[in-house]
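Below: one structure in structure tokens.
All protein chains of the complex are present and in place, except for one that has been dropped.
Our next item is chain A:
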Amino acid sequence: MASISARRLSKELMEIKNDGCPVGINLIKADDFSTWWFTIEVMGESLYQNEQFTLQFRFDPQYPISSPAVQFIVTEGKQAPVHPHVYSNGHICASILGNEWSPVLSVIAVCVTLQSMLASCKEKQRPIDNDRYVKHAPENPKKTRFHYDGECQCYRIIPIQDLTIRFL
């Protein structure tokens, strides 16, 4: 029997193919059940008019019990949105990607949440500790334990084996 991760992702993919993505969100790559790419735009009036970003999801075999690793792509000429919770390396400080992840959420639900996070932005600026974080950041944002206190200036980088332990 296929793993729960593969079963769930195939259902999510089928739903996207049948019903399409919400406005402003487009699936551009889903060749396997490990990495998916979406483009994301903020519709209507916002600080990000005419900007398009690329969002990457990486899934481990424990998805959806464990959260996907989600970040903006910052290579190939792509850039992360300038936002108080988005680091210039594409890492995102959002509780639903960390300690408030729930298997109730789907890939599309995460996209919509991040889209509305951008839509409600009042001032385009990087997190206060952007430079410091980007210098030391792990490749996988799931290795970072962010503190979700409104201001992105507190995080701890934890060894990945600690993170995966509860699902071993």
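The criterion applied here is as follows: contacts are C-beta pairs under 8 Å (C-beta built on N, C-alpha and C of every residue); 3 or more make two chains touch, one makes a residue touch a chain; residues count from 1.
In this section, contacts and distances are computed from a predicted model.
When the unshown chain is looked up in UniProt, the name that turns up among "Exosome complex component RRP45", "AAA+ ATPase domain-containing protein", "EKC/KEOPS complex subunit BUD32" or "ubiquitinyl hydrolase 1" is "ubiquitinyl hydrolase 1". Mapped onto chain A, the interface with the missing chain covers residues 3-4, 7-8, 11-12, 15, 62, 64-66, 99-106, 162-163, 165-168.
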